[in-house]
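The complex appears here without one of its protein chains, the remainder shown in place.
Here is subunit A:
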Amino acid sequence: MSERAGFGEALAGWLLTGPAILAYLAMLLIPTLAVVVLAFTDFELGMPGFHWVGLDNFSELLTDHGMRTSVRNTALYVALVTPASILAGLGLALLIEAGSRGKVFFRAVFFLPVVSLMVAMATAWQYLLHPTIGPVNAWLALFGIAGPNWLGSSDWVLVSLGLIGVWENAGFNMVLVLAGLTAIPRELYAAAEVDGAAGPWARFRLVTWPLLGPTMLLVTTITTIRAIRTFDSIATLTQGGPNKASEMIVWTIYQEGFSYLRMGYAAALTVVFLVVVLAIMLVQTRLIEKRTHYS
């Protein structure tokens, strides 16, 4: 009797999770496996067949100059965008939380970049950062500063894309931190005050920051991933130029696969990319998790 009930329950469980499992298999797992298989071939889009080439794609990757530039640019971009947008998100959240008026308004304003489409915003950015008619350089000129050629100079293009990246990510982080802030029990602040933590800095250091730990872990992980996989700002604003100065990994993969039609090589790049991202996430989670559990 109880066995049959258990079976029924298991069946119901499978039935209920069925659609999700199917979707996961069809949309994620099988395509990912297909990419792994493709990585060992010389498949080109539009060619009738393909050959198995073993590890050729991976060994080419090691000597590929373009890929090296791309990895370096991505690393620089992540190193700039991740901390800056986390700090910006945290700062905005604290300011909004501490403020008494216009909370909803500011929340909406800073969240706007997240819901706006980069493809649509590209024209606006191109105009704002225009070397001669752009408002940003016009504003800098008021202070006697000759603004750079933001998107056209190979020295500045990564910084410009980074600033746009911070603008895109800060609002998202702000919302996550705001959620984390509301979960902090009010009594802890009262208790801290009784114990002598009077100033705002002491309150932040002793209560807010430690209790935000799990939130900050999530924010760091998400921001890192979002920064690594940056694609649309490059595709719409710079196409990796000038002279590969804004070439980043996902753009390179796209170029190899869809412009140069080398699906096999692009698949190999994707596999390596996937492994590296997973490794970063794992290390990050392990390292920080140790310091964020208080139970």
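Definition applied: contacts are C-beta pairs under 8 Å (C-beta built on N, C-alpha and C of every residue); 3 or more make two chains touch, one makes a residue touch a chain; residues count from 1.
Criterion: contacts and distances are computed from a predicted model.
Asks: Between "Tetracyclin repressor-like C-terminal domain-containing protein", "Two-component system chemotaxis response regulator CheY", "Carbohydrate ABC transporter substrate-binding protein (CUT1 family)" or "NADH-quinone oxidoreductase subunit H", which matches the UniProt record of the unshown chain?
Replies: "Carbohydrate ABC transporter substrate-binding protein (CUT1 family)"
Asks: One chain isn't shown here. Among A:Asn57, A:Ser70 or A:Asn149, which residue touches it?
Replies: If we include the chain that is not displayed, A:Asn149 is the one touching it.
Asks: For the chain that's not shown, point to the residue among A:Val37, A:Ala197 or A:Leu261 touching it.
Replies: A:Leu261
Asks: So which of A:Gly91, A:Pro214 or A:Pro242 would be touching the chain we can't see?
Replies: In the complete complex, the chain left out is touched by residue A:Pro242.
Asks: So one chain is hidden, and I want to know which residue out of A:Leu45, A:Ala75, A:Val109 or A:Ala198 touches that hidden chain in the complete assembly.
Replies: Result: among the candidates, A:Leu45 touches the missing chain.
Asks: For subunit A, which residues lie in contact with the unshown chain of the complex?
Replies: Within subunit A, the residues that touch the unshown chain are 44-48, 122-123, 126-127, 130-133, 149, 151-154, 157, 237-239, 241-244, 255, 258-262.
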